[in-house]
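With one protein chain withheld, the remaining protein chains of the complex are depicted in position.
Now for subunit A:
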Amino acid sequence: MAHENDMDLKATELRLGLPGTSDRDILKSNNKRSSNEMDNSCSTAPKAQVVGWPPVRSYRKNVLQQQQKSSDSDMLGMYVKVSMDGAPYLRKIDIKVFKNYPDLLMAVENLFKCSMGVYSERDGYINGSEYAPTYEDKDGDWMLVGDVPWDMFVISCKRLRIMKGSEAKGLGRP
(Lines give C-alpha, C1' and ligand atoms only; values in the text may rest on other atoms or scores of the structure.)
Protein backbone atom coordinates (compact mmCIF):
# COMPACT_ATOMS: atom_id res chain seq x y z
CA MET A 1 0.00 0.00 0.00
CA ALA A 2 2.76 2.37 0.96
CA HIS A 3 4.49 1.73 -2.33
CA GLU A 4 1.40 2.60 -4.29
CA ASN A 5 1.17 5.88 -2.45
CA ASP A 6 4.81 6.60 -3.29
CA MET A 7 4.14 5.96 -6.93
CA ASP A 8 1.29 8.43 -6.89
CA LEU A 9 3.35 11.03 -5.16
CA LYS A 10 6.14 10.60 -7.63
CA ALA A 11 3.83 11.36 -10.48
CA THR A 12 3.04 14.78 -9.10
CA GLU A 13 6.42 15.51 -7.54
CA LEU A 14 8.19 18.73 -8.39
CA ARG A 15 11.77 18.19 -9.32
CA LEU A 16 14.44 19.13 -11.80
CA GLY A 17 14.97 17.15 -14.93
CA LEU A 18 13.27 15.92 -18.00
CA PRO A 19 10.10 13.84 -17.65
CA GLY A 20 10.97 10.19 -17.43
CA THR A 21 14.36 10.74 -15.80
CA SER A 22 15.15 9.94 -12.19
CA ASP A 23 17.47 11.55 -9.66
CA ARG A 24 20.06 8.94 -10.43
CA ASP A 25 20.14 9.79 -14.12
CA ILE A 26 20.55 13.45 -13.32
CA LEU A 27 23.37 12.71 -10.90
CA LYS A 28 25.01 10.57 -13.53
CA SER A 29 24.73 13.27 -16.15
CA ASN A 30 26.07 15.85 -13.73
CA ASN A 31 29.05 13.60 -13.34
CA LYS A 32 29.47 13.61 -17.10
CA ARG A 33 29.24 9.85 -17.17
CA SER A 34 27.63 7.71 -19.81
CA SER A 35 24.54 5.72 -19.02
CA ASN A 36 26.19 2.29 -19.06
CA GLU A 37 28.71 3.27 -16.40
CA MET A 38 27.99 0.29 -14.14
CA ASP A 39 27.22 -2.14 -16.94
CA ASN A 40 29.86 -4.82 -16.99
CA SER A 41 28.59 -6.79 -19.91
CA CYS A 42 30.56 -6.96 -23.12
CA SER A 43 29.21 -3.66 -24.36
CA THR A 44 30.92 -1.20 -26.62
CA ALA A 45 32.73 1.75 -25.13
CA PRO A 46 30.65 4.53 -23.60
CA LYS A 47 29.99 7.08 -26.25
CA ALA A 48 30.55 10.02 -23.94
CA GLN A 49 34.09 10.77 -22.88
CA VAL A 50 34.76 9.73 -19.32
CA VAL A 51 36.77 12.08 -17.13
CA GLY A 52 40.13 10.51 -16.37
CA TRP A 53 40.02 8.01 -19.24
CA PRO A 54 42.16 7.16 -21.07
CA PRO A 55 44.80 8.08 -18.50
CA VAL A 56 46.77 10.59 -20.55
CA ARG A 57 48.36 13.69 -19.04
CA SER A 58 47.01 17.05 -20.27
CA TYR A 59 50.35 18.23 -21.62
CA ARG A 60 50.54 15.14 -23.84
CA LYS A 61 47.16 15.92 -25.35
CA ASN A 62 48.39 19.36 -26.37
CA VAL A 63 51.34 18.02 -28.35
CA LEU A 64 49.02 16.07 -30.60
CA GLN A 65 46.48 18.85 -31.07
CA GLN A 66 49.19 21.26 -32.08
CA GLN A 67 50.67 18.75 -34.46
CA GLN A 68 47.33 18.24 -36.16
CA LYS A 69 46.72 21.95 -36.50
CA SER A 70 50.05 22.63 -38.13
CA SER A 71 49.52 19.79 -40.55
CA ASP A 72 46.32 21.50 -41.69
CA SER A 73 48.08 24.61 -42.87
CA ASP A 74 51.35 25.01 -44.69
CA MET A 75 52.54 27.91 -42.61
CA LEU A 76 52.87 28.26 -38.87
CA GLY A 77 50.68 31.36 -38.84
CA MET A 78 47.72 32.11 -41.11
CA TYR A 79 48.38 35.67 -42.10
CA VAL A 80 45.84 37.06 -44.53
CA LYS A 81 45.57 40.48 -46.12
CA VAL A 82 42.70 42.64 -44.93
CA SER A 83 41.49 45.48 -47.09
CA MET A 84 38.80 48.00 -46.34
CA ASP A 85 36.99 49.99 -48.99
CA GLY A 86 38.24 53.55 -48.88
CA ALA A 87 41.29 52.85 -46.69
CA PRO A 88 44.63 53.93 -48.18
CA TYR A 89 46.52 50.71 -47.38
CA LEU A 90 45.92 47.10 -46.47
CA ARG A 91 46.67 45.31 -43.20
CA LYS A 92 47.62 41.76 -42.37
CA ILE A 93 46.31 39.65 -39.50
CA ASP A 94 46.93 36.12 -38.32
CA ILE A 95 43.53 34.45 -38.24
CA LYS A 96 44.92 31.45 -36.34
CA VAL A 97 45.17 33.66 -33.28
CA PHE A 98 41.38 33.80 -33.00
CA LYS A 99 39.12 31.05 -31.77
CA ASN A 100 35.83 32.20 -33.25
CA TYR A 101 34.04 34.80 -35.40
CA PRO A 102 33.27 37.34 -32.67
CA ASP A 103 36.97 37.56 -31.71
CA LEU A 104 37.99 38.03 -35.33
CA LEU A 105 35.37 40.65 -36.07
CA MET A 106 36.15 42.60 -32.93
CA ALA A 107 39.80 42.72 -33.93
CA VAL A 108 38.99 43.86 -37.45
CA GLU A 109 36.61 46.53 -36.13
CA ASN A 110 39.41 47.81 -33.89
CA LEU A 111 41.96 47.73 -36.67
CA PHE A 112 39.91 49.85 -39.03
CA LYS A 113 37.77 51.72 -36.54
CA CYS A 114 34.56 50.62 -38.21
CA SER A 115 31.48 48.81 -37.11
CA MET A 116 30.05 45.79 -38.77
CA GLY A 117 26.98 45.12 -36.69
CA VAL A 118 25.57 41.74 -35.93
CA TYR A 119 25.61 38.64 -38.10
CA SER A 120 22.29 37.18 -39.13
CA GLU A 121 21.92 34.06 -41.21
CA ARG A 122 19.15 35.54 -43.30
CA ASP A 123 20.15 39.14 -43.78
CA GLY A 124 23.90 39.21 -43.40
CA TYR A 125 25.23 41.97 -41.16
CA ILE A 126 22.51 44.17 -39.68
CA ASN A 127 21.89 46.65 -36.89
CA GLY A 128 24.24 49.53 -37.37
CA SER A 129 26.61 48.06 -39.86
CA GLU A 130 28.26 50.49 -42.24
CA TYR A 131 30.51 47.71 -43.45
CA ALA A 132 30.31 43.98 -43.92
CA PRO A 133 33.20 41.53 -43.65
CA THR A 134 33.78 39.33 -46.68
CA TYR A 135 36.48 36.90 -47.68
CA GLU A 136 37.91 35.28 -50.76
CA ASP A 137 37.84 31.53 -50.51
CA LYS A 138 39.97 28.87 -52.13
CA ASP A 139 37.79 28.87 -55.23
CA GLY A 140 38.23 32.61 -55.72
CA ASP A 141 34.67 33.46 -54.71
CA TRP A 142 33.77 36.34 -52.39
CA MET A 143 31.81 35.05 -49.41
CA LEU A 144 30.17 36.64 -46.41
CA VAL A 145 32.12 36.00 -43.22
CA GLY A 146 30.14 33.88 -40.78
CA ASP A 147 28.21 31.44 -42.91
CA VAL A 148 30.42 28.39 -42.51
CA PRO A 149 31.79 26.79 -39.31
CA TRP A 150 34.84 28.59 -37.94
CA ASP A 151 37.32 25.76 -38.58
CA MET A 152 36.21 25.52 -42.19
CA PHE A 153 36.58 29.29 -42.57
CA VAL A 154 40.15 29.26 -41.23
CA ILE A 155 41.20 26.68 -43.78
CA SER A 156 39.48 28.28 -46.77
CA CYS A 157 40.03 31.99 -46.17
CA LYS A 158 42.68 33.53 -48.44
CA ARG A 159 42.06 37.22 -47.85
CA LEU A 160 39.55 39.50 -46.16
CA ARG A 161 37.78 42.53 -47.55
CA ILE A 162 35.68 44.89 -45.50
CA MET A 163 33.02 45.92 -47.96
CA LYS A 164 30.93 49.11 -47.76
CA GLY A 165 27.45 48.42 -46.41
CA SER A 166 25.61 49.41 -49.56
CA GLU A 167 27.65 47.11 -51.73
CA ALA A 168 27.49 44.31 -49.20
CA LYS A 169 23.69 44.25 -49.12
CA GLY A 170 23.75 42.16 -52.22
CA LEU A 171 26.01 39.61 -50.56
CA GLY A 172 24.25 36.94 -48.63
CA ARG A 173 23.38 33.30 -48.89
CA PRO A 174 22.31 32.37 -52.41
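Rule of thumb we're sticking to: contacts are C-beta pairs under 8 Å (C-beta built on N, C-alpha and C of every residue); 3 or more make two chains touch, one makes a residue touch a chain; residues count from 1.
One rule holds in what follows: contacts and distances are computed from a predicted model.
Enquirer: Hey, which one's the missing chain according to UniProt: "NADH-ubiquinone oxidoreductase chain 5", "Phosphatidylinositol glycan anchor biosynthesis, class S", "TRANSPORT INHIBITOR RESPONSE 1-like" or "Snurportin-1"?
Expert: The chain we cannot see is recorded in UniProt as "TRANSPORT INHIBITOR RESPONSE 1-like".
Enquirer: Consider the whole complex, including the chain that is not shown, and state which of A:Arg57, A:Arg122 or A:Lys138 touches that chain.
Expert: Residue touching the chain left out of view: A:Arg57.
Enquirer: Mind pulling the subunit A residues that touch the left-out chain?
Expert: So the residues of subunit A touching the missing chain come out as 23-24, 27, 30-31, 33, 37-38, 40, 42-46, 49-61, 63-64, 67, 70.
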